[in-house]
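With one protein chain removed, the remaining protein chains of the complex are shown where they sit.
A, B and C are the chain letters, set down in written order, and residue numbers restart from 1 in every chain.
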Amino acid sequence: MSRPADTVGRLLVRCPDRFGIVAAVSSFLSASGANILSLDQHATATYGGTYFQRTEFALPSRDLDGLRAAFASDVARHFGMDFTVTDAAAPKRIGVLVSKSDHCLLDLLWRTQRGELDVEVAVVISNHPDLAPAVGSFGVPFVHVPVTPETKPEAEARQAELLAGVDLVVLARYMQIVSGSLLAAVGSPMINIHHSFLPAFVGAVPYRQAKERGVKLVGATAHYVTEELDQGPIIEQDVVRVNHRHSAADLTRLGADVERSVLSRAVRWHCEDRVMRDGNTTVVL
Amino acid sequence: MSRPADTVGRLLVRCPDRFGIVAAVSSFLSASGANILSLDQHATATYGGTYFQRTEFALPSRDLDGLRAAFASDVARHFGMDFTVTDAAAPKRIGVLVSKSDHCLLDLLWRTQRGELDVEVAVVISNHPDLAPAVGSFGVPFVHVPVTPETKPEAEARQAELLAGVDLVVLARYMQIVSGSLLAAVGSPMINIHHSFLPAFVGAVPYRQAKERGVKLVGATAHYVTEELDQGPIIEQDVVRVNHRHSAADLTRLGADVERSVLSRAVRWHCEDRVMRDGNTTVVL
Amino acid sequence: MSRPADTVGRLLVRCPDRFGIVAAVSSFLSASGANILSLDQHATATYGGTYFQRTEFALPSRDLDGLRAAFASDVARHFGMDFTVTDAAAPKRIGVLVSKSDHCLLDLLWRTQRGELDVEVAVVISNHPDLAPAVGSFGVPFVHVPVTPETKPEAEARQAELLAGVDLVVLARYMQIVSGSLLAAVGSPMINIHHSFLPAFVGAVPYRQAKERGVKLVGATAHYVTEELDQGPIIEQDVVRVNHRHSAADLTRLGADVERSVLSRAVRWHCEDRVMRDGNTTVVL
Partner (left out) sequence: MSRPADTVGRLLVRCPDRFGIVAAVSSFLSASGANILSLDQHATATYGGTYFQRTEFALPSRDLDGLRAAFASDVARHFGMDFTVTDAAAPKRIGVLVSKSDHCLLDLLWRTQRGELDVEVAVVISNHPDLAPAVGSFGVPFVHVPVTPETKPEAEARQAELLAGVDLVVLARYMQIVSGSLLAAVGSPMINIHHSFLPAFVGAVPYRQAKERGVKLVGATAHYVTEELDQGPIIEQDVVRVNHRHSAADLTRLGADVERSVLSRAVRWHCEDRVMRDGNTTVVL
C-alpha cells in the first residue's frame, strides 16, 4: 500500500542467481521504511543462471538518493548486482526519429496526450518535412534533418545533438540505418519498430516479401537497436491474419495497425522500467 | 535456484494488505533455509485491500510440515493470513464428471498421459455409459452413475462417495446441475466449463442463442462452481471468430476447440496452485 | 478484370432463395457488357431461406443508371429481389455523433485522411464542445449541439437537420440515447460502438461491470442502431485479454483500442456495401 505523499520508486536488479536475493532485497526495503507494492523476478536457469528482479515500492521518506546509496553498499555489492533506482513519477524524456509514415508517430503522440503513455516527447526529428504540421498540432518540437549518403555524418551529428539527454530514442518507422557511431553518441537505448514478424523478412520490403511467400499472418516487431540491423533484442511482437485477397498494399495497411500497437506497448513497458536485457533477448517484468 | 534433492514447495497467502508482508515472508523462508524460486503477489487496492501472494521455494531440509507449522506461528498469526503450503511434486488427485461429449474429457486425459498436466485422474463419472471405452483406453476408472429427476439424491450420494478425497472435481461438459448438497458433501473445489463467453448466454443452449443474436465471436468460460448456476468465479475464458456462414452446429464444433483449451488451462493453473478466489473473482498468480 | 476508364459498380441483392439466381445475375451482367470482378453470396438455409449476393463489376459503358433500370425489369422483378446498385468510386457521406471521448472519432478521421476509409465526413456533432479543435485540425465541420433532458427534442431536431442527406451516421462513443424519432427523421442507417462484448454488459458502465464479474476478456461491439437499446444487428466484435491486475480504468484504456478498431472495420465494411441485414443479424459479404 502507498499513501499519496509517498514517493513511488522502482528498483531493477540483475545479478548471478544465488540463495537469498528476494529476502535480502525485501528486508533492506522494509528496514528502509519502504513498502513493496509489486515484485516480479525471473531466473534464467535452475542453477547458475542470471537473476532479474523488478520491485515497486512506496517510500514515505521520499529520499530515493539515500536509498540508492544505501542499497549499493548494503546489498548490491554483496550480490554483485547491476541495479537502478528510478522515480515512478518522473516521466521519461524521449526523442523520436521518423521519416514519412505517420501512424506510429501519431499513435505515440496521441497516447501521450491522453495520459496513456507517461512520457515527455522532447523532440521529433525527421529526414523529411512532411510531418511537421501534424507534430506541431501536439505542441511538440519538430526538426527536419535531411539525410543523404553524403551528408549522413553531419546529419547524425545534428541528431545526436538534438537527442542529447533523452532517456530513450524511438524509431517510429525511420527508414534510415542508424550507424554505430550515432548509437554510441546518443548513449540512450533506442527502440525500433520493424514491419515484420522477425526473424522472418529482415530488410526494407517485408510486406512485399510476405506477399511473395504467401504467408497467412503478417506482423511487427519492436526491438532494441544494435549495430546489427534487425538483430537486436525483441521486446514485443504481434500479428494479424491475412489471405490471398490481400495485396502487398493491403498488408502494409493491416500491418500499420499492428506496428503502432506493438511499438506503443514496447515504449510503455520500457518507460515503466519493465524491460531488462538478457543477452540478445529481453525479460519483461 | 534449486538442487534435484530439494523439495519444492508452494506457499499461498491471503490477508489484509499492510506494510512489510513480502519482507516478512521472504525473511522467514530465508531463515528456514528455503530459497525462493518465484514470487508473485497482488493487492486489490492501494489502501485497505486484500493481499495475495504465491511463492515457490526450494527446501533442502525437505521438511514441509515443519515449515508449515513454523510459518503459522511466526508469520501467519501476526498478519492474519489464510495460507497453504503444498508440495509441488505431489500431483493433485482429480475426479471428472462428464455426460456424452468427449472433447474436454479426452483433452484432459491426453494431456495427463503426455505429462502436460501434472494430475492423477482418480475417477471419471458419467450419467451415460458412452465414454467408458475411451476412458478405459487411458487406464482410468470409469463409473456410470445414471441420473434421473427421481434418483438424483441417490446418484449424488454415489458421486460424493466416489469423489471422496479428491483435490479437485472437473465438470468436463457435465450436463446436469450440481446441487448445493453435492458441493458440500464433496468439499473440494469444482471447476466447470461453460460453453459461452459468460456472462453472455447463460443456460443450456448458448450456441443456439449466439447464432440467433448474430454474434461474431463465440467463447468458453472455465469457472468455479457455486450454488448459483453459471455465476461462479471465472478462471479463464477465450473466444473464436465466427460469421454468418456458420450454423449453430458449426458454432458447437468451433466452440468445442475453445472449450477444451480453456478448461485445460484452468485445470493446469488450479493444480499448480496459481488460482486464489477474491470474492466472486479470481487472482491467477 | 477492369480498365481504368471503367466504372466499377456494386450490386447488392436480397431475395427468397431459388434455383438459378447466380446464373441469372451473371448472365444479365455479361449481356450488359459488365465484367464481374468479385462475387460473394450466402443462403441462410438449404431450403426456403433468404438469398444474399454482392457483386462487383466493371462497366465500360459507365451507365449505371441504365443498368439499374434494366436489372429491375429484367431480373429483380422475376426473383422478387430487393437490390441496390452503387458506384464504387463515390465515397459515402457520413455524419458522426460524439460526446467527449476522442479515440473512436480520431481513428475515423485519421483513417479517412490517409485514404484507408473511403468516406467524406460531412459533419461531426457533439453534445460537448471539447473536441472542436481536434476535429478542426482535420478540416472537418464541427457543430456543438448541447443536449439536456428538457432540450432533447430541439437538439434532435437540430441533429436531424445537420444529418440530412448523409449516407450513414456513426455514433463514435455518443453517450446519449438516440430516440426512435431521430432515427426516423434521419432515415439513414446508424452504426454504434458499444464498449462491451454484447450481449454481455448492456448499459452504460460495462467496464465496471466487467471488473466486478471478473471476466478475463473485455471487448467491443459495432452494431446498427435500432429503437431497442444495445439490441441492434451486430456487424463486428473483438476482445482483448485482461487479468486481475487491471483496474476498471485499465479496462477502459485497453477497451478503447478495441473499440476504435472494431468501429473502423464496421464503418469500412458498411461503406464498401458489404453489410446486409438478415433480421436482427448481419451478413457481411
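As a working rule, a residue touches a chain if its C-beta (ideal position, glycine included) is under 8 Å from a C-beta of that chain, and two chains touch if they have at least 3 such contacts.
As the structure is a computational prediction, the values presented were derived from the model and not from experiment.
**Student:** For the chain left out of this view, which of A:70, A:215 or A:229 touches it?
**Tutor:** Touching the chain that is not displayed is residue A:215.
**Student:** Kindly state which of the options A:157, A:200 or A:229 is in contact with the chain not pictured.
**Tutor:** Candidates A:157, A:200 or A:229; residue touching the omitted chain: A:200.
**Student:** Please identify, in ascending order, the residues of chain B that touch the omitted chain?
**Tutor:** 102-103, 106, 110, 114, 116, 137, 253, 257, 261
**Student:** Using the touch rule from the top, list residues of chain C that touch the missing partner.
**Tutor:** 1-3, 17-24, 26-27, 29-30, 35-41, 43, 45-49
**Student:** Pick out the residues on chain A that sit against the missing chain.
**Tutor:** Against the missing chain, chain A presents residues 42, 197-201, 212-217, 219, 233-239, 243-245, 278, 280-284.
Here is the rule we use: only the chains that are shown with their structure count from here on.
**Student:** Where the centres are mean C-alpha positions, what is the separation of chain B from chain C, in Å?
**Tutor:** One centre to the other, that is 42 Å.
**Student:** Residues of chain A touching 2+ other chains?
**Tutor:** Residues: none.
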